[in-house]
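Here it is: the structure, laid out below.
Removed: one protein chain of the complex. Kept in place: all other protein chains.
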Amino acid sequence: MGMLLSRVFMGLMAVWIIVPILVVCAAALNGGRTMFFPPEDPTFARFVEFFVTEEVWIRSLRNSMIIALGSAALAVIAAWPIAYWLWRKADGVSKVLAGLASMPFALPPIVFGVGLVFFWGFSGSLGNIWSGIISHAALFMALPLTTLSIGLQSLDRSHLDAAATMGASEATAFRTIILPQMLPFTASGFFFAVVLSFNEFIVVFFVSASAYSTVTVQIFNSLRNGFTPTMAVGAITFITTSIIIFSLIARFGNLPQLLGADKSK
Amino acid sequence: MMKPLSPKPGTAWSPKADQSFLHMSDLILKNIRKAYGHVTAVENANLTFESGKLTALLGPSGCGKTTLLRMIAGLEMPTSGDIILGGENIASKSAEQRKFGMVFQSFALFPHLNVARNVSYSLRIAGVDATTRRAKAQELLELVQLGDKGQRKIGQLSGGQRQRVAIARALAQEPEVFLLDEPMSALDAQLRGDLQMQLRLLQQKLGITTIVVTHDQREAMTMADQIVVMSHGRIEQIGTPQEIYHKPANSFVANFIGNANLLDGIATATGIRVGGTEIAVSDRGSFAAGQAVTLFCRPEAVALHDTEIPNSVPGTVTFVRDEGPAREIHLDTPAGHMTAEIPGSFEATVKIGDRFHAELPDGLLHLLPERSHDDEEAA
Partner (left out) sequence: MSKAAALPTRLAKVAYIGAVLAMCITPFLLVFAISFGEKIEGAAWVWGFQFDNYKRFFVGADYPNSISFLYLKFLWYSLYYAMIASILAVATCFPFVWLMTRLSRRAQTVWLVFFLASLTLSEVFVVMGWDILLSNRSGLPALFKETGLTDLLKETGWFDVLRSWGLASPRNVRFKPTEFATILTMTYLVWPYAVILLYPPLSKINNEIIEAARTMGAGPVTVVRTVVLPMVRTPIVGTVLLLFVFLLGAYVTIAVFAAPEKHTLSISVYEAVRGATLNAPFGSAQAIILLIAAAVVLVFSRMALERGEK
């Protein structure tokens, strides 16, 4: 009885989360130019438009990917030294630095977005795709910082002692012991950042220009100017990417541990 | 197929260790002290680790034995003192310069490398070529009877196998000193006995200077040429297993190594007066008559008699612990609580309430300095 009740409750919650997603996916099948649900005259023509024929979507998809991959890589590279420093020394400077580096992620993104407009405005690169990449790297640096810190904490310090008694200097131990064992955590941090950057709207909305816009900004523009089912294809692309990436993290890393579950269970 | 490692102690099993070198390479600690702020972890340790011998650092947890081992390895720097190896003071050298092989309590095997690559790790970072590395790893794995497990992942090994991989890995760099930190503590009790013997045989075969940290007196006695008993950062006694067991320097050592009867009394010209009884003790040390001292006697030395005889105290049985091969008889005597160990048997020869005269045979007694309560707690 109680078992059944809890199953039903969990099912209902899953439905509540999944319905809007399904609606978006189904809307992509609409034959006409307007969004209907359930779709009228189902067709895959919208997919062709999104990926092949419509220049504006192809360009924004490319921008989204460049920004997501570039910023995630940059975020990982920027987060590594702080995470390592924090783990090795745990001194005041590294703690403050880690706190400050997490600020853009922790505070309402709209404020960071406003600040970035000024920041890039002063350096004259507002609307430049580079500024988008760096902005997202700063925004999402907190993610690799977190996964790397979790990973380093799970590292057995006696491994470093063992390496030292076998003649490894700190640099050698880092290269041969820490780095290989941290690969899953580095990858997780990278992919978390990729997915979030891919889906980020507000900050890119602030710093982008008509010269480049990402898929999210493009969809928002079409939301205001009336729907086209083509943008639903963008949504499907994103959801599929997210599910694939998180499944990969779950498959090759320990997702419950990364999310802070008890390790022993 | 494989060229065996040199079997006799004292002959070179590695290019580094030629005959003359081996005789010189005693490891000597002079006034080694380690303090963390106000806490002293190790106090004035003066020790000689003879070349080719196995020394056990024995003591309860927190006695400073692991800190001492880590200072020898170079993982901790002593606050003061010298560490001398082959005439050279190495106290300021780092762990990676000393390259003493070490086996860690958790074994610290690298999960991202397979067994063979774990073993050849030190060779790889020293720039040894791949062929030599493979051959050496195979040689060492065969030495620890894991010749067919080289390609396994660490996660696929049992605890005992992991320990042997850790040993092989520490030996791969042909260290001058071989260190083991509680190497058995992560293993099942059943396995330990076997592995202790195997480790001792391997060490004798290689003739390598070895230091083992342990809190298990049985393990120390099984393996060691020399035992160093420590407590509260101090060295309590240094000696062979027999010396430590039969002639403990103080009541802490007596209690920590096996069971001991410790009876408080006053030294007399011929022995000790305990509980109103005069006991003759030939080995009475240099205590002045009238000084408070402690009488030491192992339970198996105590003999139980029905009638009163010299050098005995009367006692009433309060508990009988039958361990199978032996029986531990607990007695209440005027001199205090005592235990006697007698051979086990099917018949219940002793029961609670029985009265005996417990003989303390002169040749097996020693006088120790008056014991303190700290020692009882530690034991």
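To keep things simple, chains are lettered A and B as they appear, and every chain counts its residues starting from 1.
FYI, a contact is a pair of C-beta atoms (placed from the backbone, for glycine too) under 8 Å apart; a residue touches a chain by one contact, two chains touch by 3 or more.
Note that the structure is a prediction, hence the values are computed from the model and not measured.
Hidden chain, full complex: it touches shown chains A. From the options A:134, A:148, A:163 or A:178, the residue with contact to the chain not on display is A:134.
Not every partner is drawn; the one left out touches subunit A at residues 2, 6, 9-10, 13-14, 16-21, 23-24, 27, 35-37, 78, 81-82, 97, 100-101, 103-104, 106-112, 114-119, 122, 134, 137-138, 141, 195-196, 198-202, 205-206, 216, 219-220, 223-224, 227, 231-232, 235, 238-239, 242-243, 246-247, 250, 255-256, 259-262, 265.
Criterion: only the chains that are shown with their structure count from here on.
Distance between chain centres (mean CA atoms), subunit A to subunit B: 55 Å. Note for the complex: subunit B touches subunit A at residues 70, 73-75, 94-102, 104-106, 108, 110-113, 121-122, 124-126, 169-170, 172-173, 179.
By the touch criterion stated above, subunit A contacts subunit B in their complex at residues 156, 158-159, 161-169, 172, 176-177, 180-181.
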